[in-house]
Each structure stands twice: as structure tokens, then as C-alpha cells.
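A single protein chain has been omitted; all remaining protein chains appear in their positions.
The letters A, B, C, D and E name the chains in turn, as written, and every chain counts its residues from 1.
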Amino acid sequence: MTAADLENVVAGLRQARLEWRERHRLREPRGRELPSAELLEAVVCGLRGVLFPLRLGPPDLRAEVEDFYIGHQLDTQLQTLRQQALLELRYVDPQADEAALAAQAQGLVAEFARALPGIRRLLDTDVLAAYQGDPAARSVDEVLLCYPGIEAMIHHRLAHQLYRLGVPLLARIVAERAHARTGIDIHPGARIGPGLFIDHGTGVVIGETAVIGERVRIYQAVTLGARSFPTDEQGQIRKGAPRHPVVEDDVVIYAGATILGRITLGRGSTIGGNVWLTRSVPPGSQVTQAQAV
Amino acid sequence: MTAADLENVVAGLRQARLEWRERHRLREPRGRELPSAELLEAVVCGLRGVLFPLRLGPPDLRAEVEDFYIGHQLDTQLQTLRQQALLELRYVDPQADEAALAAQAQGLVAEFARALPGIRRLLDTDVLAAYQGDPAARSVDEVLLCYPGIEAMIHHRLAHQLYRLGVPLLARIVAERAHARTGIDIHPGARIGPGLFIDHGTGVVIGETAVIGERVRIYQAVTLGARSFPTDEQGQIRKGAPRHPVVEDDVVIYAGATILGRITLGRGSTIGGNVWLTRSVPPGSQVTQAQAV
Amino acid sequence: MTAADLENVVAGLRQARLEWRERHRLREPRGRELPSAELLEAVVCGLRGVLFPLRLGPPDLRAEVEDFYIGHQLDTQLQTLRQQALLELRYVDPQADEAALAAQAQGLVAEFARALPGIRRLLDTDVLAAYQGDPAARSVDEVLLCYPGIEAMIHHRLAHQLYRLGVPLLARIVAERAHARTGIDIHPGARIGPGLFIDHGTGVVIGETAVIGERVRIYQAVTLGARSFPTDEQGQIRKGAPRHPVVEDDVVIYAGATILGRITLGRGSTIGGNVWLTRSVPPGSQVTQAQAV
Amino acid sequence: MTAADLENVVAGLRQARLEWRERHRLREPRGRELPSAELLEAVVCGLRGVLFPLRLGPPDLRAEVEDFYIGHQLDTQLQTLRQQALLELRYVDPQADEAALAAQAQGLVAEFARALPGIRRLLDTDVLAAYQGDPAARSVDEVLLCYPGIEAMIHHRLAHQLYRLGVPLLARIVAERAHARTGIDIHPGARIGPGLFIDHGTGVVIGETAVIGERVRIYQAVTLGARSFPTDEQGQIRKGAPRHPVVEDDVVIYAGATILGRITLGRGSTIGGNVWLTRSVPPGSQVTQAQAV
Amino acid sequence: MTAADLENVVAGLRQARLEWRERHRLREPRGRELPSAELLEAVVCGLRGVLFPLRLGPPDLRAEVEDFYIGHQLDTQLQTLRQQALLELRYVDPQADEAALAAQAQGLVAEFARALPGIRRLLDTDVLAAYQGDPAARSVDEVLLCYPGIEAMIHHRLAHQLYRLGVPLLARIVAERAHARTGIDIHPGARIGPGLFIDHGTGVVIGETAVIGERVRIYQAVTLGARSFPTDEQGQIRKGAPRHPVVEDDVVIYAGATILGRITLGRGSTIGGNVWLTRSVPPGSQVTQAQAV
Partner (left out) sequence: MTAADLENVVAGLRQARLEWRERHRLREPRGRELPSAELLEAVVCGLRGVLFPLRLGPPDLRAEVEDFYIGHQLDTQLQTLRQQALLELRYVDPQADEAALAAQAQGLVAEFARALPGIRRLLDTDVLAAYQGDPAARSVDEVLLCYPGIEAMIHHRLAHQLYRLGVPLLARIVAERAHARTGIDIHPGARIGPGLFIDHGTGVVIGETAVIGERVRIYQAVTLGARSFPTDEQGQIRKGAPRHPVVEDDVVIYAGATILGRITLGRGSTIGGNVWLTRSVPPGSQVTQAQAV
């Protein structure tokens, strides 16, 4: 292409950007002002090593000195996280006092750090649940190293903490990394108890207001979705209103089941494969699809 | 292994290659003569920055000077694309005149470049559709950064242009990158109008001759597939014959629905989750599956 | 965070690790003693080039000298594989004699190497099946470069060999890489005949004891799963007992079908989309779901 | 080593740091507060491409579109440079008003940018001088690509500008990169006219207050050094006082010559190899060492 | 900087480039048309491994299979070299027939390859000479791994071959890499017999037409230079005319000696440190500087 042809394309792209900004009355950004998916992925990768140093940490780590590694790695990742959190806070409220935003970012990252031991304990229950629930699993270490359900839960339990602490965009970015790598799409708002086992996992969708109890088992392509969006009297969608299922303790949901709306699956129920369910079921229910043919 | 053992394996592999080439009467290739998935991925990554410089471009880009970046980045990526296109054209017609192939590659890349502003405008409609269609979305920027449906559409709208311009292998490679990263499998031949919103997306399949209107919404695991392959009088499959659905404007298709064959979903219809549908439905239809249990 | 805050988090994490080890009576590991997913991914990547040097090997490889490349690359990858195998063998039996373990690792890798020409021939049948089965495929090379089903089968046929040779953890790690990249989840234990074509593939699950014949075709989201876990007289799960389907030659299974348990799909049968099937069907069966609406 | 051994070493190192800080009454730094040699090297590397885009820029740059590249590359490098300059300014004056420092950094980088075309013209004279002065040189491009004297001058002319603008630490870091790569050690304070040709160059040392005229030629291991340090009445070293030679136009200095003190080598003089010279010589002098043996 | 400021600098740089091209009547280059120092460095690095596979090759190479490595590595590097040679040939003669240039590049690279076993043998003599000449050397392997004199000779013997085959720019680029890394500056034209030992090496300069016999020893900062440039009747410098010393077999030259002009150092002579010498000396001479003080 000649320089003139290239100029034309550049001008065309500029025009398209201007139209977009004008139509949506967006102020012109001065630069990249948003968190970075690459940096957040690095943070999660570093925190995996902090949580499970001898399994997911650096290959040359020795057990005797793992606390040195953890302390340094943790501080490094938390600094990056603080900067990313600051970007989100400032993006949401560009007029806010910069010092206040910095303090807020500082505080939420400190709280995030304090939650890490609890997150490790929760993830231990998830690993154990997978080990106990899968006849093919040979060891807890195999589960930790290989199972996409565990990878998804590591991301989710970190993302959920970020969501709770007021940086939902960071949380969403982390959740989408897990989605891309495992095919398991858990909204960071979902509240999930200990011992969740997601087997195979591809195509699982768990919505923002879903609540999952203890020792639940979920197979591939299960949806815990919304049926419709709750609206207020003016017909406006009410953001954040409960609209996804509540799954009580010890429920098993087989592959391809679709559970929609703010219904409750009672404790110990079993939902069969491919079942389409939009109403609550009492504890101990066995829901199955009529068999084909 | 000893050197002799290794030699044996090398000889065994050589024999296997020879058999394959002889059986299929393939001439011996002289080297790698095919486009490179890695290079094409880099091109798409670069073009993402060209299309959305302050959101998907380099982190240190300043708004004031974004045209410099765009011009340079665009030229770099188009050169790579031209070389890759030349590889495909030569592969398809190894006897063709080299100068003619080069001119053809040059021409199609220039046309591709001219289409970019229009592609940016189409992608803006997709972003807007996702923002408006998802109660969890907080901003258009969050959509652009996080949503796998947007990532799939960026790839598709570029891949579709390559498909139209006569380099279907490049197009397919680009499409499969999106498939690998999002679980959304859109054949580059599919014709898709503005404002498509694919939510969650894992398991979506959209076939080569599918036609999708404006403002359509599609959820995870939806298939727009072929029912059977049209054949001519001799029973030969007729390549390229229309065999996938036509989806008119403002249709919503819920998760897991399977729509097969050259049928038409009339404007404004809603197709329920897990529905299996192989016949056309008129505008405004509400198609649902009988509920299980 | 102050150093004291950080110390607290480090101490909390240490406490969590200790509890886990005590509760599960695990000895303290001395360091990373497990195979590395990154290294195994590099091995598979290198072996892809060994199997298909001019298509998946280095871009500058010339046909005349490909055996040099293959010999060197193969030796390099086999050494890594041997080290990784040794890690698994030692992990399984930490008390074993080190020299015996080394010999075992050496022997199994040599056998793995000898199997590679056969694996190449099997993969050729898979490529051919995809080319013949997909009207959109323009060449065998396009299939090899682009199709996720082929990528999954390259991983599976290597992983299955590792599984057979007694390193199931390595096999599982390899299989999960394919799962992450293609959404196709094939347990390395599954026995698969020549000419399998998996189209689109996202959401396919094939279980450990599944047996698949020749020239089978499988579409996206098909499950070949277990119905329940066989137990012995004491009610203990019998590991490795046959619990997944047997699919005979020339069977076609359309998208979303769920086939559960140790049943047999007779030669030449066709299983329709979304069908839920838990009993055997004779050769030549046509199983379809009652259409919705 | 046991964890205790390691702790001891860590404690020993901490003690050593504390002693150093106490002895020199240094405040405790909070972190890395100094410019980065790596980043500055990247800036110089980027600016080389800006100055000579088709010779030292990216390999795929096309002449037609080089201004796009230059504009983007220049802006990127200037931003990094501004941040590095800010680090030096703040380091020198930790109490200064942050906004004032930022404005100062901004201003000096803008002035630096405006000097670049002039620097390019000066470097052109250096390239030409090397081409004309070396019978082995086959083209000006060979000189630009290969000659260490040119590499040293690119660094020096940039470093001298930084020195003049008030960031001598940045300047020194840049100068030392050239020293490390070429063995030519030019203090960034030295004032050097157009057309300097340094041949071979290893071991050349040019001091801070040296002044070099036009079309000067210098061979390897030449020193333009200080004889003694000027002191004031109190015997304190007077920093910055002229103490290195003045070399007038068209002087040639052969290998190994040592020229010390604020003397003047008159226009057109020739200084022989290994000569030791501490007094001025008039224009047109021929200074040689008595031959050995 | 504002966009306008940046535009001004870009325009200033463009103007400087135009002036340079106009003044020197250079045609506008279309892009980077010159060999790449980075690629040539990679070639030399690869060839080091080819020449000394178990010492300078890849860390995981096994002796049993080194020929596989050598064959593949060699072919890879020779291809790059051929492309680089083509760039130089075309640069020198832009009007030449492209096919003829390609054949010429092909031919010279083939001849280069055939010279490699001889180069290996010569380098073996250099290694041996260093081992025997340095009382601190503990093994030939230490010499090969550590000694800058050996690194310089590996580069020189390859560069000299390129020089002889008609690609002096490639040769010069290779030589300057050694210069940058070792401080030893050997012009690729210099003819050097077996068993040269350069100790320490920093500051050594050996000119284009120097001739060095067998078993010569040279210490740091030795110059084998030209005294003046031979001219023809018109006073034009005669390129390539012999102007550097001839050093016969078994000569030792101590540190800092400067030997200038087409003189001959007779067999077995010893030249003392810092000696300045511009006339021939007979075999067996002992030349020393009068001692200072």
C-alpha cells in the first residue's frame, strides 16, 4: 500500500473512533486507564504459588525456605494488585480525590491478603472433594495439578474476594481467564461453600447471584442461570437482585442440566443429566429427564 | 536410547511419511509452505490494537499520538498478512505465475485494510449490544476487555473479511484461534449483521452458510448447524450450498438450543433453552421445550 | 502493608499448610517432586514436529534434511520425558530403589519412542477422516493445521501410550492440555481406533474405559460417560472396571448426545443430536430424540 | 543449607546494610528510587531507530511509512525518558515539590526531543568522517552498522544532551553502556564538534571537560585526561573546572597517546602513537615519540 | 509533548534524512536492505555449537546423537547465512540479475560449509596453544569455555572465510561482535596460521593485510597496524595494498607493543612490552624498550 492508502485507512479509523465517542458522549481518554488482563493473570499465577508453594510455585523451591519465597512473592503480587485496583477505582470515579483512592486501594488489598489463608483452606476442601468424588483420581496432588475444576476454583475464590472488596472489574477479568482456560464460567459474585467439585467442566455456567452450599458436585455443561431479569416498578432491571438458583449442601447435578431462576435445590438432591428445571425441589429429590426414544 | 534405537525410530517415521505421500499421490513438499497460526495470531493481536488503540493497544499509548501508532502497527501487520496470503494463494495454485500471485495478495490485503473502519463500526454495535443486554455489565469498556463474545466477534469480523477476499485458510486459522480461547466456534463464512451478543458462549457453533440479522442474542451451547449435506445429481456434496439457518433481526436463542438446516427464524422470535429445531418459524414465534419431570 | 502485616499472612498460610499435611498424614515434601505441565507441553509440542515435520515443525525446516531435525528433536524430547517419568515413578513409590526406577523410566520411554511411527499412521487416518467427513475442508493440510479435533487426537494418541506404559499422571497432564485448548476432554485411558473425526468438539467428554472402533464420527458436546461406579462386594468402587460405552465401527453420534454406561452402540448406528442413551443398540440403529414443540 | 543457616546469612547481610547506612547517615530508602540502566538502554536503542529508521530501525519497516514508526517510537521512548528523568530529579532533591519536578522533567524531555534532528546531522558528519578516513570502509552503511566508534558517538551525542539538560546521572548511565559495548569511555560532559572519527577505539578515554573541534581523528587507547584536580583556596577540589585538553580542528591523535591537562592541541597537529603530552602545542605540530630500540 | 510538538520533531528528522540523501545523491532505500547483526550473531552462536557440540552446543545434547544435532543446526544456520549473503550481494550490485545473485549466495555458502572441518582443526590448534602457553590453564576445556582469545579466534576464523568468499560486510559484522565481547579487534582480512594464542586480549588490534605464522603468541594491547596508506601515482589510496606487518612463526609479542607497517618480524623473535616498532627485524631478534626511570 502507498503511504496515501495507509493514511486513508488511519483517517477512516479515526473517524470511527470519533463517532463512537460523540454518540456515547464519552470524554476522550488520555491513555490506557483500565486494568490489564495480562498483569492480573500474572498476579493470579503468582498467588497460586503463594497458596500452594511446593506444588504450583517455582520448580526449584525447597521446603525449608518456602516462607522466604511466599513473603517476597506475596508482596510483589500485592503491589501489582494495588495498582490495578487503583485503576479500577479511579475509572469508576474519575473526580475522586487521588489520595483517598490510593488509601482505598491500599486498604482493600490488605484485606484481600488477610483472606488468603482462609482461601487456601477452602481450596483444600475443593481438592479433597475432587479426589474423593472421582474414581480416576490417584492422589490429591494429581487433582491439584491437572483438574480444570480446581483451576477454575482457584480463580473463583480469588475473584470472589475481589468482587466482595469492591473491585468487580478486576474480579471479572480474573474470572474470564479461568473461563478461557477451562470452559468453566463462574461469575465472581457467586457464593460457593467448601468442597465444590466440578468434573470435566466445559460449558458450566454459574451466575452472579447463585448460592452453592457445601460438598456440591457439578458436571460439565450445567447451567445455574437466570430465568428473567427482575425489574422495579418502572420496568428497570434491578441490578444485583437475586435471580440465580440456591443449591443446598450435598446436591449433585449431572451433565447438561439447566437450572434457571431463584429456585432452591434442597439438600442432598440429585439432578439428572440434561434436565431443564425452573422450580424449587425439596431436600432429597431425584430429578430425571424422561429417557429418549 | 542408543543411537541405533533412535535411528530406527527416525527410519520408522520416515517410512510412515513416505507411505502417506505415496498413498495420496502428494508431491514431496520442499519445506513449510503453509501459513503460520502463530504469525496470524500476532496479526490479529496487532489489529485489535489498531481497531481499539486506547483499550487493546500498548499500555503506554497516549491519546494524542495514537495515529502514529496505528499507522505503523497497521503497516507492519498488513505486510505479514500479505506474506501469509501469498502462501495460501501459492499453495492453492502452485503453477501460477509468481508475480500474478504477489499482485493478488497485495490487492486483497489493500481491500482488507480499507474494510477496517467498517469493521470497527460493526464491532462497536456488538459491544453496545452486550452492554445493553447484560444486567451485570457496568460499562462498555468492561465488555470490550472481558467478554469472550466480543473476542470471538473481533476474530470473526476479521476472519469473515479474509474469507470474502479469497483466503479461506487464513480465515479458518483466525477463527480457530477464537474457538480455542473462547469455546465459540464461528465458521468464517457466516454472515452476521450488526449488534450480535453472544453471552457466555462456550459451545456455540455457527456454520459456514448461516445468516444472522441485526441485534440477535445467542447464549452458550447454541448450534446453528447443518442437517444434511446437499448433493447434486451424482450424489456429490455441493460445497458452499446454503445448509445452515437464517436468523432474522431481533431473535433471541437461549442456551443449548440446536437449530439445524436452511430454515428461517422469523424476526423477533424467541427460541427457548435446549430446544431442537429443524423447521422454520414465523416472525414473533416463542419456541420452548416441554419442561422435564 | 507493613512487614508485620505481611508476616501475619505468611504465618497464616504456613498454618494452613501444616493443618492440611497433618490432617492427611502427608509427609512434608522436600520440594517440587511432581511432573511439570509446562515441560510436558513442550514435549508434546516437540513431538508434533517430529510426527509432522514439514507441517508442524520449525518454519525453516527443509525437506532434504528433515531426518537430522527429527533425530535431534526426538532425543531432546525423550530425555525430558524420561526425567518426567522418573518423577512420577518415584512419587508413586518413594521407597523404591533409585536405579530400578531409572531403568524403568528408561525402558518405558524407549517403548514410547518405538510406538511413534504407529501413532503417526493412526493420526494420518484421523486427518483423512476429517478431510473426508467435512464438506468445508479444502485439503488435508488445512485439517492438520486448523482442526481442534486433530489437535485433541495428537494429544490423546500420545497420552494413551503414556497411560499404557504406566505413567498415568503424565498422560493425564497431556490430556488436560488438549482439553484446555480444544474443549475436548478425552481420558487417556480411552481406546480409540483409526479414523476418529471429532467435529467442532467443544464439550466432548470421553471416559477412561470407553472403546471406540474405526471410522467413528462425533460432534460437539457428546458425552461417552459412566452411569454409576461399579463396586465390589464391600461396596468399594472398583477402579478401572469397564463403565463407559463401546462404540463400534462406523458409528455417527450427533451433537449433544449423552451415552452413559457400559453399553454398546452397534456398528454403523447413528445417534441423533441431544439423545440421552443408557442402553445398548444393535448394529445399524437410528436413534433420535422426539422433536420439540 | 538448613533454614537456620540461611537465616544467619540473611541476618548478616542485613547487619552489613545497617552499618553502611548508619556510618554514612543515609536515610533508609523505601525502594528502588534510581533510574534503571535497562530502561535507559532500551530508550537509546529505540532512539537509534528514530534517528536512522531504515538502517537501525525494525527490520520490516518500509520507507513509505517511516514517519508513523518514528512518531510512535519517539513518543514511547520519550515517556520512559521522562519517568527516568523524574527519578533523578527527585533523587537529587527529595524535598522538592512533586508537581515542580514533573514539570521540570517534562520540559527537559521536550527540549531533548527538539535537539534530535541536530543530533542526527552531527552523527551524519561522524559517519562521513569514518567512511572517508578508513580505507577499509566500503560504504557509509557499513560504517553505520559496524563501527564501534559510531556506536560510541550515537550514545555520546544523546548522553551529552542529557548532561546539558541537567540529568547527569542518566547521561552517565548511557555513556557507560557505550563504554561496556565498545571499550570507548567518553564522559558525557565532553564537548565534541562534528566529524569525529574514533578508529578501533578500545581503551579510548575522553574526560568531562575535554573540548574537541571539527574533523578530529582518534585511534585506540588514546587518553584525553586530567593531570591533577584544580582546587580552590581551601584545597577543595573544584568540581567542573576545566582540566582536560582542548583539541582543535583537524587534529589526528594516533594510538596510545596520552594527553593530560587543560592544554591545547593546535589546529591540524598530528600526535604520534604512544606519545605522552602535558603541554600545549601550536597549530600544525608533529609530535612523535623517540622510536624504541 | 503535544501532538504538534511531536510532529515538529518528526518533520525535523525527515528533513535531516532528506538532506543526507540529497547531499550524497543516494537513492531512497525501500526498506531495510542490509544484513542484520542480530541474525549473524545467532548464526555464529549456532556454528559454535556445530564446531564444538558437547562443549558449546545445547546443554542437553548427548554424545551418541550429536550428528543429528549438527546436521539440523548446520542446515538452519546455513540458510540464514545464505539469506544474509544475498542481502550483501544485492546491496553491492543492485542491478544484478536476481537469479545469478541467488546462485552466487548458494555457492559461497556451500563452500563456506565445506571449510568448517578445517576451521575446527585450526581452532583445535589455537586451544592447544593457549593451554600450553598459559600456566594458569588447567584443561583444554577451560580454555575453550573461558578464554576471550579463543572466542575471538572462533569469530575470526569464520569471518575470514566469509571475507575470502566475497562477503566482506558479513565478515566485518562478525568480527565486530568479537571485538565488542572481547576487546580484541581482528580485521577479517588478516591471515592467521595455526596455534595463535592471544592472552588477556583487551586492546589488541590486527589489521586487514596482516599475516601471522604458526604458534605466535600475542598479549593485550598489541597493535599490528598500518603506518601510512599506500597511494598510487594520483595519490589515491590503494585499497587492499599490503600495509600491515608479517609475523613469522613462533614470534612472541608482549603487551602494549605497537608494530606498524609492512615489516617482517622474523621467525622466533620476541618483541618486548610497549615497544614501538616500524622496521623489520631478523629471525631470533629480541626487541625491548629502554626501561623507564
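Simple rule for what comes next: a residue touches a chain if its C-beta (ideal position, glycine included) is under 8 Å from a C-beta of that chain, and two chains touch if they have at least 3 such contacts.
Computed from a prediction, not measured in an experiment: that's the story for all the values here.
Colleague: Give me the visible chains that the unshown chain touches, in label order.
Modeller: Per the touch rule above, the missing chain touches A, C, D, E.
Colleague: Going by the contact rule already stated, which one of A:His72, A:Lys239 or A:Arg279 would touch the omitted chain in the full complex?
Modeller: Of the listed residues, the one touching the omitted chain is A:His72.
Colleague: In the whole complex, not just what's shown, which of D:Val43, D:Val143 or D:Leu277 touches the removed chain?
Modeller: D:Leu277
Colleague: Could you tell me which of E:Met1, E:Leu40, E:Leu74 or E:Ala105 touches the chain that is not displayed?
Modeller: Touches the omitted chain: E:Leu74.
Colleague: Mind listing the subunit A residues that contact the chain we can't see here?
Modeller: Residues 58, 60, 62, 65, 67-73, 75-76, 79-80 of subunit A touch the chain that is not shown.
Colleague: Taking the full complex into account, what residues of subunit C touch the chain not shown?
Modeller: Here the touching residues of subunit C are 2-3, 6, 64-65, 68.
Colleague: Which positions on subunit D touch the chain that was left off?
Modeller: Touching the missing chain: residues 1, 5-10, 12-17, 19-20, 24, 28-32, 34-37, 91, 168-169, 172-173, 176, 179-180, 183, 185, 187, 189, 202-203, 205, 208, 221, 223, 225, 229, 237, 239, 256, 258, 260, 274-278, 287-290.
By our rule, only the chains that are shown with their structure count from here on.
Colleague: Spell out the chains that contact subunit B while also contacting subunit C.
Modeller: Chains touching both subunit B and subunit C: A, E.
Colleague: Taking a step as a move to a touching chain, how many steps at least join subunit C to subunit D?
Modeller: 2
Colleague: Specify the chain most distant from subunit C by Cα centroid.
Modeller: So the chain farthest away from subunit C turns out to be D.
Colleague: Give the pair among B-D, A-B or B-C whose set of contact pairs overlaps with that of C-E by over half, matching residues by number.
Modeller: B-D
Colleague: Would you identify the chain whose Cα-based centre sits farthest away from the centre of subunit E?
Modeller: Of all the other chains, the one whose centre lies farthest from subunit E is A.
Colleague: Using mean CA coordinates as chain centres, what's the subunit B-subunit D distance in Å?
Modeller: Spacing between the chain centres: roughly 52 Å.
Colleague: Quick check: how many Å separate the C-alpha centres of subunit A and subunit E?
Modeller: Subunit A and subunit E have C-alpha centres separated by 58 Å.
Colleague: Show the residues in subunit C shared as contacts by 2 or more other chains, in ascending order.
Modeller: 58, 60, 62, 67, 70-71, 75, 183, 202-203, 221, 256, 274, 289
Colleague: Would you mind giving me the full set of chain pairs in touch?
Modeller: Listed in label order, the chain pairs in contact are A-B, A-C, A-D, B-C, B-D, B-E, C-E, D-E.
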